[in-house]
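Presented below is the structure to which this report refers.
The complex appears here without one of its protein chains, the remainder shown in place.
So, subunit A:
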Amino acid sequence: MTSSSVVRPSAAAVAADGRVPWRSRLTRADVKLAPYFFIAPFFVLFAIFGAFPLVYTGWVSLHDWHLIGEHTFVGFGNYTALFADPDFWNALRNTVGIFILATVPQLLMALAIANLLNRKIRARTFFRMGVLIPNVTSVAAVGIVFGQLFARDVGLVNYVITRLGLDAVDWQANTWSSWIAIAVMVDWRWTGYNTLILLGAMQAIPKDLFESASLDGAKPWQQFWRITVPLLRPTLVFTVVISTIGGLQLFTEPVIFGNGRMLGGTLGQFQTVTMYMYENAFQRFQYGYGAAIAWALFGLIVIFSLINLLLVRRAAR
């Protein structure tokens, strides 16, 4: 708005003597370029730390590239090999499986907790801050503690299970048990984060909607599903997309769960795509192949985010 009032005199000046005065040119440049300067820091940093590695990784993925040796151009050879690689599909299945096992309960729990925290309860701020504590804990510490909880012989979880008269579970040995253990770690860390985001959005919902709903005889449960959830839709989309991006890159939790090894269990039952990428690039030194996995993962994240976006939009309509 201010810009138009600044520009207008210079336009008049152009009309008056047919050439643009130096000062007004500067003003116009200022008006036109200044916004780009203001947003430049992000884009410059992104170009260096985001776009460049991305493009470079793409370039590496077209080569048979030994990490500390030679490299030769192989075109899309790494990708054709990748799509025929059963270990890649195994890693992908694990990643998606753990992602679903972790994200669905996580977001439902976050929604429920946010709803509770949105009420008038004692020590509200304390609890609201409290839910974020797991998120600011070092992920390595989380992994170590949970690794101990889920240990076969000395773990607390198995201690409780055997006390209840059930058989101890070898958490690392089975696919289902390892997925659950990892999903619990992920949820412990990320539920609070999503809770706060949803809580923030809940507080933005006008109170009079609930008041009039109460007057019409709507029960709290109905109010939650008919008013709160639909109005949270954009925020839900955001949390789902963020969880997708995080979930498909799952790395630290399964690595620490597997004693720091990239194998993900004896049969690769909890090896995720990022672990498989690391294994190839930095342990087998097949940097080109690792780069191809990174790009495949990128494509998957885009696809999954779009699918989630559509699903959530439809479900919340």
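The working rule: a contact is a pair of C-beta atoms (placed from the backbone, for glycine too) under 8 Å apart; a residue touches a chain by one contact, two chains touch by 3 or more; residues count from 1.
As a working rule, contacts and distances are computed from a predicted model.
Student: Out of "histidine kinase", "Carbohydrate ABC transporter substrate-binding protein", "Transglutaminase-like putative cysteine protease" or "Protocatechuate 3,4-dioxygenase beta subunit", what name does the UniProt record list for the absent chain?
Tutor: "Carbohydrate ABC transporter substrate-binding protein"
Student: Of the residues A:Y79, A:F210 or A:F298, which one touches the chain left out of the display?
Tutor: A:F298
Student: Taking the full complex into account, find the residue in A:G97, A:G147 or A:G288 that is in contact with the omitted chain.
Tutor: Per the contact definition at the top, the residue touching the missing chain is A:G147.
Student: Touching the absent chain: which residues on subunit A qualify?
Tutor: Counting only subunit A, the missing chain is touched by 46, 49-51, 53-54, 56-57, 66-69, 87, 147-148, 151-155, 170, 172-174, 237, 241-242, 245, 249, 259-261, 263, 265-267, 274, 277, 282-285, 287, 291, 294-295, 297-298, 301-302, 305-306, 309.
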